[in-house]
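Missing here: one protein chain of the complex. Every other protein chain is in place.
Read from first to last, the chains carry the letters A and B; within each, the first residue is number 1.
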Amino acid sequence: MYYFASIVLFLIGFYILLTHPNLIKKVIGLNVMDSAIFFFFVAVGFVADGGSPIVEGSQDALTVNPVPSGLMLTGIVVSVSVTAFALAIIIKVYQHYGTINVEEIYVVRSEREC
Amino acid sequence: MLGVHPGILIMLVLLISAFISPVLDQFKFKKFSFLATFVSGIVFVLSVLVIFRVNSIGVEYYNFGGWTPDKGIEFVFSELEALILLLVSGMFFIIYLYNQKKIREEISEHLRGWYFTLAFMLQASLIGLILTNDLFNMFVFIEISALTTVAIISINENKDTVFASIKYLFLTAVGSSSVLFSTGLIYLLTGYLNMELAGMELMEVAGMYPAATSMAMLFMFFGLAMKSALFPLHIWLPDAYYSAPTISTAIMAGLVGKAYIVVFIKVFYRVLPLSFFEQTNMSEIAIVMAGMAIIIGSLFAISQTKIKRMLAYSSVAQIGYIFLGITLATESSITGGFLHIVNHSIIKTLLFLTVGVIIIYTGAENIVDFKGIGKKYPLTMGLFALSALAMIGIPPLNGFISKWTIAIGTIEAEKPLYLIIIILSSLLNAVYYLPIIIQAFFGGDDDLEYDWEFKRLGFKIILPMLTLGVLILIIGIFPAKPINYINRIVSILI
Partner (left out) sequence: MKFRDTIVSIITRFMLPFITLFGLYLIVHVHISPGGGFSGGTVVGAGFVLLSLTYGISMQERKFSHRTSTLIESGGALVYIFFGIVAFFYGQPFLSNLPIFPAGDPGRLFSGGFIAFLNIAIGVKVASTIVALFDSLGGEDLH
């Protein structure tokens, strides 16, 4: 059930990235896609009827798998870095082209070629 | 310190140099290019040590933190990794040697410290990518290399680099997300992130969960193809190669694309079961994509006016060759594809280095401006001509050996259509390379003054280019040793 929801979220994010012409909305779509993947990973680690994975005395209780959640900490940091870098480059694009609409940027570039 | 494996020492040296560079930049250190050459020289020597070690000891695993493979991250040192490690560190050393005088000035003075920080991190992440045996570690290194590649493209800010880098950033981020998703699926199916353990587990499990396995395979293929610029996912490549400064383009063309293809080989031959790849029609689709890349890349290259863009589209075609070799999955074709990875890295780097010299010293960006340049810069254009002939596939140069081996592979796989495609595209390659060479040497006025090229360029720029040219000749004339080495690698893979 969780897996299905994460795939739907991934496709929504991908759709946003593909169709909206505004560059910042594309960044939002990329973030939604990444969040879908983090959700997927955390759902992979879920064990039904499991407790939290913190060692407190007796070690025999059934716990949720903490490995995917730990991996996703790194993944979230990577996603933040990509977002920060994309936003910085978008500022530069605005300074050079005067617009952040992809279609208008293409118009400016094709006028330069002639 | 004597128990330290030289491979790990490579990573440590690169990471420490990468993190010390910003501090040095704050304290007004000026000699970054010298530092880069020095560090990459050390890395090159260490990678030669790694090859000797692999030859004598055999395959070796290095577990980080002492954890066993099913819980921890490990690096693997086998013949495949050792060869590509040598290629990557050697290329970086040659490119940094070449980075002198006017070519160095393409990157402004105050940005140089940051540029070399990024270049060190790129080298560290590419080497880590190749050496690792853990899927998530591979993803982290893929992301680091993607971000640093975008950064070295956009180090000079103008309209072209900004546009190329935002395009590359979005496309490569989609590719990385796909690879991460596929890693999650593999973890769900097998419970292991280690490549070899997951591979062994997947061979048993794939029959039970065919839908999930094929989805994992599809996402991994899509992500890695997007990053290696296989047609039709190559759209970021021409803009990125054209607008970046010369050494960035040389690094990207020779190394970054190749590292992702090596990752493709590692994942698809060790992790995902090969029989599954062939049963579903994905190998057919991959072969068709590779074939189209070869033809359409060459066709686009013919119609270009600027020389860097033409070389970029030529790269698209060559990546098609490599993928054709890999996805046909016969012994000769994989050997040919692998050899073409090495060959194309050398040839393309030499092409971009010579073109870089000409662009910076004469300002000739368009192909029509190349008339008569051969008379002013005979050595440089001579090396350009040598590498162009190697790319077309003329014996006895190294391009011929790898194309011939891939062609044998297409016959082995009983797909003669691709043999025709290879021959046809070699003719197309000739169509766009030969006119440049002829125009450069025989066109133009005869009374251009010729002052000695050596004096103007200097020993340090000519020597690296000459080394690559000599390598092209050696691998072409004596192909036995490299081919035997690669045969050993390939027979383990299949």
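We take it that contacts are C-beta pairs under 8 Å (C-beta built on N, C-alpha and C of every residue); 3 or more make two chains touch, one makes a residue touch a chain.
None of the values given here were measured: they were computed from a predicted structure.
Chemist: Hey, which of B:L15, B:L49, B:I295 or B:A430 is the one touching the hidden chain?
Modeler: B:L15
Chemist: One chain is left out of this view; which of B:F29, B:Y62, B:Y209 or B:W404 touches it in the full complex?
Modeler: Only one of B:F29, B:Y62, B:Y209 or B:W404 touches the chain omitted from view, namely B:Y62.
Chemist: In the complete complex, which positions of subunit B touch the hidden chain?
Modeler: 1, 3-4, 8, 12, 15-16, 19-20, 22-23, 25-26, 62-66
Chemist: Which positions on subunit A touch the chain that was left off?
Modeler: 54-57, 69, 73, 76-77, 84, 87-88, 91
In this section, only the chains that are shown with their structure count from here on.
Chemist: If you average the CA atoms of subunit A and of subunit B, how far apart do the two points sit, in angstrom?
Modeler: Comparing mean C-alpha positions, subunit B is 27 Å from subunit A.
Chemist: Would you tell me which residues of subunit B are touching subunit A in their complex?
Modeler: My answer: residues 136, 139-140, 143, 147, 150-151, 154, 157-159, 162-163, 165-166, 169-170, 173-174, 176-177, 180-181, 184, 187-188.
Chemist: List the residues on subunit A that touch subunit B in their complex, please.
Modeler: On the subunit A side, the touching residues are 10, 14, 17, 23, 26, 30, 33-34, 37, 40-41, 44, 68, 71, 74-75, 78, 81-82, 85-86, 89-90, 92-93, 96-97, 105, 109, 112.
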